[in-house]
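First the structure, in the form of structure tokens, and then the observations on it.
The block that comes next holds chain A.
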Amino acid sequence: MRIKVKAFATLREVLGKEREVELKEGALLKELLSPLYLPSEGVEAIIDSQSGEIKPAILILKNGRNIRFLDGLLTKLEDGDELIIFPPSGGG
Partner candidate 1 sequence: MKVLILDPLKCTGCRACEYACSFEHTGTFNPLDSRIEVSNFLEDLSFVPTLCLQCEKAYCAEVCPTSALTKNDQTGVVDFDKEKCIGCKQCIIACPWGSVKLNHNGKEIIKCDNCNGEPACVKVCKAEALTFEEVEDVVLAKQKRTAVLLKEIGKDLVKGVSS
Partner candidate 2 sequence: MIKGGFKGKILRVNLTSGEIRVEDLKEDWAKKFIGGRGYGTKIIYDEVDPTIDPLSEKNKVIIATGPLGGTLAPSSGRTMVITKGPLTGTIACSNAGGHFGPALKHAGFDLVIIEGKAKEPVYLWIYKGITELRPAQDIWGKSTDESDKILREKTHPLAETMEIGPAGEKQSLLANVMFNGHRAAGRTGVGAVLGSKNFKGIAVRGNQEVKVAEPEEFREAVSKTREILSKDAFSGGGAAMLGTAMLVNVLNSIGAFPIKNSQDAYFPEAEKISGETLRERNLIRNEACAECPIGCGRVTVIKEGKYKGAQGGGPEYESVWSLGAMCGISDLDAVLMANYLCDKYGMDTISAGVTVACAMELYEKGYLPQEDAPFPLTFGSGEALVETIKLMGEQKEKLGKLLAQGSYRLAEYYKHPELSMSVKKQEFPAYDPRGVKGIGLQFATSNRGACHVRGYTIAAEVLSGAVDRLKYEGKAELVKTFQDLTAALDSTGICLFTTFGLGGGDIALLLSTATGFQVGEKEFMQIGERIWNLERLFNLKAGFSRKDDTLPPRILKEPIKSGPSKGEIEELDKMLADYYKVRGWDNDGVPGEGKLKELELMVD
Partner candidate 3 sequence: MKYLVIGASAAGLSAAQRIRELDGEGEIMVLSEEKSPPYSKMSLPYLLSGECSQEEYLYLRIPEGVELLLNKKVVALKEGRRAVEVESGEEFSYDRLLIATGARPYIPKVEKKGSPLILTIRNLEDIFRLKERIKNAKEKKVLLAGAGLVNCEIADALWKIGIPSVFIVSSNRILSQILDEEGSSVIESCAKEKGIELLTGENIKKVEEKEGITYAILESGKILKGSCIVLGKGVQPAVDFLKDTGIKIGRGVEVNEYLQTSVEYVYAAGDVTESMDLVYNDMRMHALWPVAIEQGKIAGENMAGGRRLDYPEEIARNILTIFGQNIFTGGISTEDKFEVYKEYFAGEYRKILVRDNRLVGFVFIGAVDNPGVYLFMLKNQIAVNGKINLLLKGAMTYPVIHPSVRNIIF
């Protein structure tokens, strides 16, 4: 299956603006977020290497939904999913 991965702001420098990743059916988010599929610098920026968890305030959306309120790193991916990753941000 193919997953679209988009990055914004500072993460564009390490992940690129947009890419498509080919994964096996039924793969989990955790599998995608690895140097196998993404530039290792990008993975380092997202995942805490010690705990293996997503770094605080990194926002990952699957089709617009924060994956924290899905199944986190265990969120199941489906063909055509759009994954968006933001570095910590704020505004007003």
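These made the cut because all candidates are chains of the complex that A comes from, given by their letters.
In this section, contacts are C-beta pairs under 8 Å (C-beta built on N, C-alpha and C of every residue); 3 or more make two chains touch, one makes a residue touch a chain; residues count from 1.
All figures in this text were calculated on a predicted structure; none of them were measured in a lab.
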Of 1, 2 or 3, the one touching chain A somewhere in this complex: 2
Chain A residues within the candidate 2 interface of the complex: 6, 8-10, 12, 56-57, 59, 61, 63-66, 68-69, 84, 86-92
